[in-house]
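In what follows, a single structure is set out as structure tokens and then discussed.
Only one protein chain is missing; all other protein chains are in place.
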Amino acid sequence: MAGSSFGTLFRITTWGESHGEALGVVIDGCPSQVPLCEDDINEYMDRRRPGRNAFSTPRQEGDKVEILSGVFEGKTTGTPISLLIRNTSQRSGDYSNIKDVYRPGHADYTYDEKYGFRDYRGGGRSSGRETSARVAAGAVACKVLSHLGIQVYAYTRSIGEILSQPTEPNYENRILLPSAMLDPDADAKANEYLAKIKADYNSVGGSMECIIKGLPVGLGDPVFEKLDANLSKAVMSIGAVKAVEIGEGHNVSTMLGSENNDSFYYEESVVKKSTNHAGGILGGISDGSDILIRAYVKPTPSIFKEQKSMNTAHENITLQIKGRHDPVVVSRASVVMECMCAITILDELLLNMSARLDRIKEFYKK
Amino acid sequence: MAGSSFGTLFRITTWGESHGEALGVVIDGCPSQVPLCEDDINEYMDRRRPGRNAFSTPRQEGDKVEILSGVFEGKTTGTPISLLIRNTSQRSGDYSNIKDVYRPGHADYTYDEKYGFRDYRGGGRSSGRETSARVAAGAVACKVLSHLGIQVYAYTRSIGEILSQPTEPNYENRILLPSAMLDPDADAKANEYLAKIKADYNSVGGSMECIIKGLPVGLGDPVFEKLDANLSKAVMSIGAVKAVEIGEGHNVSTMLGSENNDSFYYEESVVKKSTNHAGGILGGISDGSDILIRAYVKPTPSIFKEQKSMNTAHENITLQIKGRHDPVVVSRASVVMECMCAITILDELLLNMSARLDRIKEFYKK
Amino acid sequence: MAGSSFGTLFRITTWGESHGEALGVVIDGCPSQVPLCEDDINEYMDRRRPGRNAFSTPRQEGDKVEILSGVFEGKTTGTPISLLIRNTSQRSGDYSNIKDVYRPGHADYTYDEKYGFRDYRGGGRSSGRETSARVAAGAVACKVLSHLGIQVYAYTRSIGEILSQPTEPNYENRILLPSAMLDPDADAKANEYLAKIKADYNSVGGSMECIIKGLPVGLGDPVFEKLDANLSKAVMSIGAVKAVEIGEGHNVSTMLGSENNDSFYYEESVVKKSTNHAGGILGGISDGSDILIRAYVKPTPSIFKEQKSMNTAHENITLQIKGRHDPVVVSRASVVMECMCAITILDELLLNMSARLDRIKEFYKK
Partner (left out) sequence: MAGSSFGTLFRITTWGESHGEALGVVIDGCPSQVPLCEDDINEYMDRRRPGRNAFSTPRQEGDKVEILSGVFEGKTTGTPISLLIRNTSQRSGDYSNIKDVYRPGHADYTYDEKYGFRDYRGGGRSSGRETSARVAAGAVACKVLSHLGIQVYAYTRSIGEILSQPTEPNYENRILLPSAMLDPDADAKANEYLAKIKADYNSVGGSMECIIKGLPVGLGDPVFEKLDANLSKAVMSIGAVKAVEIGEGHNVSTMLGSENNDSFYYEESVVKKSTNHAGGILGGISDGSDILIRAYVKPTPSIFKEQKSMNTAHENITLQIKGRHDPVVVSRASVVMECMCAITILDELLLNMSARLDRIKEFYKK
């Protein structure tokens, strides 16, 4: 099926395998007149690169994005923006030891059954490298959102048992700290912990959060296209994510109604809420407070310990994976989360413009 | 926007408010030749009805579905199936006390901002009653799936702190027990607990699970249309759901790779997995083992305690809700989860048919 | 497949067979605040009714539309509008003589092959009656367009060789005259001609035109979603239509560039064109002049002459159709054309709102 597109009015279509010549994305439906250059995008690519801390893979992908279409004299034209990311450092042969085996936790087996064969060189489309195209597209979405006064921040919330929950969050730390946490102390502990995990040929999971600020009231739709439903799909479509929460998330299951309801009040001509357990969404529609999303990420499936598995000839085997893999996914995944949320939000902003006759009439008066 | 449709090839479009004349759903893309009658659907409607336990609202909606099109001589024709559910017991006036107020935890405020006004009689499309149309459509999906050897079971996992996790699950209990739990002991405890909650004019959250059995390998797509992403959207689009998990869910964030990876092995000509932490999905594609989904549901926002809020004139007020409301949502929501998962799975089954040239050639030989 | 929906932001989903209990349509994505009542719609239904001239089928369907959802206190709510049209006069048994035969020019054979069986009572979804739901939805679209200063008029251009091309078109005549032509003289001739055709147990084709006035510049998209491409699909999806033209249509194939190009000029602060061969669309985008579409309609396939055909047992047979059928389709089809064009145009108006950053910023300032 045609499953490589995301979004309705602001729609991205990604392509490319980890070991082909290049990856890329076509952004269709980006409004015209948005100032855009390659550096705007490369800034986000850098946050996704391996080697942002000592515990990610030493392979330097050096992802630089080329804009091939849709920008003229420094501004978007309203027509498709094609972004290209060359694969510069894939080494053929690296992955030949996994050609005939089904790695635990990977998509090797499901691909072979679905498609009848697979590109065995590094996971094809199910490689984490696929997310580089999402980040390129998300950078463009963030650029558009910034012109509308909307900020999207995603960061690492935990690595294994190590939690980062600073009371005064400094969102710049998600870029500056190797773990993409906001709390420098937790970051230091996480790095120490990951060194041990790596030395033990193992990996560990983590969690990440995204906060969206400045959103108008009214985004999202009451039934299937709820804002939270679409954000959940966006985030759950990131490779290693196994759980998604809005606001209080799984905590709500043991809360009382009197605890969980957020009270509205009016103060200085502004509608406010005493709490934000709902995470900024009521009935699938944004309520003007911060949107809060949390995601839980599984441990990197590529570990260097010996594992039991099966080969393509259906023989039970013992397997030892070689190569270069991060002991934790979450630090690099958080920027992907930020980008997927930004893409979703921008699409919802555009979709919301047709909700009311009074606003449509006003629009077409111009 | 047009957000009342769900699915690509098997697509449902729901309509109707809790206080209009009727609700309904149009099912488009249902394969021809499926035996179908109204009783097939009413069986599912009964599981969603209020009054299934003493702690749900005493209002008896008596939802009976009428098939208006798409069935001829007892079989689906391949053309749209229109299902109608009349609203028989709405009492006008019941909700007039909420006309000018914004109830905490409800969509009143977000509707007014999005659409410029709202049907104040019971929540409009954000009423729980909207889900009756989903259940009607899901019953049809389940019918089709049963012809393909696939079973979908959803049930209550917890109410407040009371967990139901029987070692030998009897899925019939989800229909027989008032709480929709599988464990009769937990069900008894839950009912006792809910009596207290209700007497205290309060409500409480819960959690529910869905297990899908008999699925072939290969459903889902590697990138945005991952099977888990689409299931998450399906489940998160149910009104009160605030968190969704696949397999181990949020637990993965503290697990090691060596714990979380499921080993493949081959036994008696069948591919098996030693564990199923992944919940039956690898790289977004079904792996042939059971699909496991969990969702967390917030407490009913309509509580009868006094609450602070705001009215439409932007005055801060104290509010006391009247009417009939369940102290817990999860028992009735679990059948909605079952139905949304069934709809998603059937759509994925149809979408997967075009993945391979060899199978397409075989198909068109006939 | 799910092929009963049309449109992206303003999306309609139709359902129902000619011999079921009812037909209907769900309109999703209609903006809120549009004044709407059943009479607004029934006015359009009346233009589609049989018996509008002496030569259409004497069966009086008496199509009255019921609004089941989406309207509150006389205005649309922004949520789905469900419209129901009861089948009041279908007589069972009428069509039993065609149960086992494949009528020439009908979809009997293709349905049987596609779906494995068919509702033989009157054509199922391929009955002309299916278009009643389109008209109901189109009436709503026209209502919205009228608030935006846009008028859509479709009328009969020819019946057989009889052309109606008045120099001063009075668009009201499309409602008043039996043939739906604009020229009363041509209408009189057509009625006389049709009496002969009917007496000869035969039928004849015709053509119809649609003109859209008041459209802003900028609707439509440069590549696949060209305004003309979408209008063509809309019109070609009407049962008997076999050709669609924009502006000069098939004449362009023998024209010179110097004849066909329309010159722009500026007069009294308005951009004008000296001619409108292009039919109001350049590069797939509306240019502010009138949109001109023409369609050619085949003769009614149900004729009462003896015809050769085949039965479901694959025997060659001679067939004589009985029943009630118009000798010409075009008079009743023109209102369907008007409605399909209105639906398309409204969807394009909503889609166009997200084209430019400057206008999006202006929109969200409010």
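Of note:
Note that the chains take the letters A, B and C in the order they are written out, and that residue 1 is the start of every chain.
We adopt the following convention: contacts are C-beta pairs under 8 Å (C-beta built on N, C-alpha and C of every residue); 3 or more make two chains touch, one makes a residue touch a chain.
Computed from a prediction, not measured in an experiment: that's the story for all the values here.
Touch with the chain omitted from the figure is made, among B:144, B:159 or B:335, by B:144. Only one of A:32, A:97, A:275 or A:311 touches the absent chain when the whole complex is considered: A:32. If you put the missing chain back, the residues of subunit A touching it would be 1-5, 7-11, 13-17, 20-24, 26, 28-29, 32-33, 66, 68-70, 72, 75, 77-82, 114-119, 124-125.
On the side of subunit C, the interface with the absent chain consists of residues 1, 3-6, 8, 14, 102, 104-107, 109-111, 113-116, 123-126, 130, 158, 160-161, 197, 202-207, 217-218, 221-226, 228-230, 232-234, 236-237, 239, 242-266, 271, 274, 277-279, 282-288, 296-303, 305, 307-310, 314-316, 351-352, 354-356, 358, using the contact rule stated above. Even with one chain removed from view, subunit B keeps its contact list with that chain: residues 8-10, 29, 31-34, 76, 78-79, 144, 147-148, 216, 222, 349-351, 353-364, 366.
We adopt the following convention: only the chains that are shown with their structure count from here on.
A straight line joining the Cα centres of subunit B and subunit C is 38 Å long.
With each centre defined as the average position of its C-alpha atoms, the distance from subunit A to subunit C rounds to 44 Å. Residue positions 8-10, 29, 32-33, 78-79 of subunit C each touch two or more of the other chains.
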